[in-house]
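Heads up, one of the protein chains got dropped from this complex, but the rest are sitting where they should.
On to subunit A.
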Amino acid sequence: MNHGTALLWKRRALSSLSATRRGLPQEKMSENGMVSRAKVLTIDTMNPTVKKVEYAVRGPIVQRAVELERELSEGMKKPFAEVIKANIGDAHAMGQQPITFFRQVLALCSYPELLNDSTFPEDAKSRAHRILQSCGGNSMGSYSASQGIDSVRQDVARYIERRDGGVPCDPDDIYLTTGASDGIVTMLKLLVCGEGAARTGVMISIPQYPLYSAALAELGAVQINYYLNEETCWSLDIGELQRALDEARQYCNPRALCIINPGNPTGQVQSRECIEDVIRFAAKERLFLMADEVYQDNVYAEGCQFHSFKKVLFEMGPEYSNTVELASFHSTSKCYMGECGFRGGYMEIINMDDEVKAQLTKLVSVRLCPPVPGQALMDLVVNPPQPGEPSYDNFIKERTATLSALAQKAKLTEQVLNTVQGISCNPVQGAMYSFPRITIPEKAIKEATDKGQQPDMFYCMKMLEETGICLVPGSGFGQKDGTYHFRMTILPPNDKLQILLNKVKEFHQRFTQQYS
C-alpha cells in the first residue's frame, strides 16, 4: 500500500475513532451498511474479580489531584498554587534525597566504564564489582535467577541474622521480589484454594493497607476483618482476632493471618508481648503468618522498638520455631532509603513445606526475574558501608538525618492535629503515616450521602479542591462503622509539612463551621 492510500485510511480511521468517542459508532456503522456489534471485552464480560478490586491510595482522589495539577499548569486559577500529594509514601517525590552511596553503586553498575573514574569511592566500586560479577555476562541487563541473584540472597540472609541477634537464616529461604507487593500477592496466591465454605479466608487488620483487600478480591479469597483498637493506639488484641476468626469459620476456611508492623496506615509499633500472642494464636489456630515488615527501620516513638516476627518466633523455642509457617516481607521503598521506583524487595519464608517451596520457585520463574537494578539496590540496603570504609561516615550522616527528620515530623504531625477540635490523632510510633480520626458534622454526612459519596471521601475531595492537599479517606483502608479518618504521609519537608498541617487545620475548622 502506498503512502497516499495509507493516509486516506488513516483519515477515515480517525473520523470513525472520534465518532466512537462521541458515542455514535452504531448509527454510523449502520449507515455504512455494517452490522453493529458490541465489543469482545466489555464491563459485563470482563473478569468479575478484577472489577471488585479497589485501591484507594491511587483511587479517584488521586486522579482528581492529577487533573488539578494539569489545570494549574494550564494557568487556571485555583485557591492554591500547588497540589501537595500526601496520599502515598513516596519519599523522593516529597524531596527526600537519595542516599549517595546507593546511587553511586547503581551508576557504576549501569555504566561499568565508571569503575575507572577516580571520583568514585573504593567501597562503592567494590560493591559494584561484586554485584556485576554475579550477573550473567557481568551485566545488569541479563536475567537473574528467578529467585534472585545468589550473592544478593546471601547478603539478605546475613542481614537478617545480624538484625535478629544471630537467629540463622538460609539464603534458600529468601526470594527477591518486585517490591514487597509482588511477594505478598505471590504468597496469597499460593494459599488460595477451595470453594464455598472451604474457600481460603485471610485475616487482615482494619484499617489495612489496601494492597491486601485488592489482592484478595482479585484472587477471589475471603477477606476476614479484625479491628485494631484505636483507643489503645491501634493495638492488636487477641480477643478480637479470636472473634473475627470464629465468625469467619461459619462461611470460609481461615488459613492466613496478615500483620503489618509497623502499621500502615495506623503507624503503631507492636510490642514483643503482642507479637508472641499473635504467634501463639497462629500456632493454635493453624494459620499461616504473613508479616509485612517494610517499615522496620521507621520507628520513632520512645519506648518502641521493632521486633521481627522471625526473631520472636525463634525466641519462643522449637515448639513454635519448628512449626509455625511464616513469610516476612521487606522492601527498598521505605525506611531511610525510600527508593520506591526501583521496585526492590524480598521475602523470607520459614517452615514452608518443601513441595510447596518447589511450586513457589516454579511460579516465580514464569515472570523470569525481579528487576536487576532493584536487586542491586536491595543488596546495598542489606550490606551498607561498614565502619572503616570510605563511604561510611557520609552514609550514616544521610541515614540519620532522614530518620531523625521523620521522627520529628511524626511528633509535629501528632501535636498539631491534636490541637484541632474535631481531629484526634494517635502518636505516629512508626511507619510514614498519620491516620487521625475526624468528626464530620451530621449535615456534611447527609450531603455526602445525597451525592453518593462516603463522608470522608466527600471531606477529602473538598479539602483537595479548596487547599490542593491530597489525602486518602479512611474508607479506603477500612474503619469502624460511623468513624471517619484520613491517611496523610508525614514525608513533606518540615516547613512544607507545617504549612500543610495548618491548612488542614483551617480547612477542618471551616468545614465544621459550614456544616454546623
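Keep in mind that, in the parts below, a contact is a pair of C-beta atoms (placed from the backbone, for glycine too) under 8 Å apart; a residue touches a chain by one contact, two chains touch by 3 or more; residues count from 1.
By definition in this document, contacts and distances are computed from a predicted model.
A.B. asks: Write down which listed name, "Coatomer subunit gamma", "Serine-threonine protein kinase 19", "Cell cycle control protein" or "Alanine aminotransferase 1", is the UniProt protein name of the chain that is not shown.
C.D. replies: Its UniProt record gives the name "Alanine aminotransferase 1".
A.B. asks: Of the residues listed, A:P373, A:P427 or A:G474, which one is in contact with the missing chain?
C.D. replies: Checking the options A:P373, A:P427 or A:G474, the one contacting the hidden chain is A:P373.
A.B. asks: Can you work out which residue in A:V294, A:M352, A:I445 or A:L500 touches the chain that's missing from view?
C.D. replies: A:M352
A.B. asks: Can you work out which residue in A:C135, A:I204, A:V278 or A:I469 touches the chain that's missing from view?
C.D. replies: A:C135
A.B. asks: With the missing chain put back, one of A:L114, A:L403 or A:I499 would touch it. Which one?
C.D. replies: A:L114
A.B. asks: For review purposes, identify every residue of subunit A that touches the missing chain, sorted by number.
C.D. replies: 1, 3, 5-7, 9-10, 12-17, 19-20, 25, 32, 34, 37, 39-43, 45-48, 50-51, 53-55, 57-59, 66, 88, 90-98, 103-104, 106-108, 110-111, 114, 117, 119, 135-137, 139-146, 166-168, 178-179, 181-182, 189-193, 211, 214-215, 218, 255-256, 286-288, 314-319, 321-323, 325, 337-343, 351-353, 355-356, 359, 362-363, 365-374
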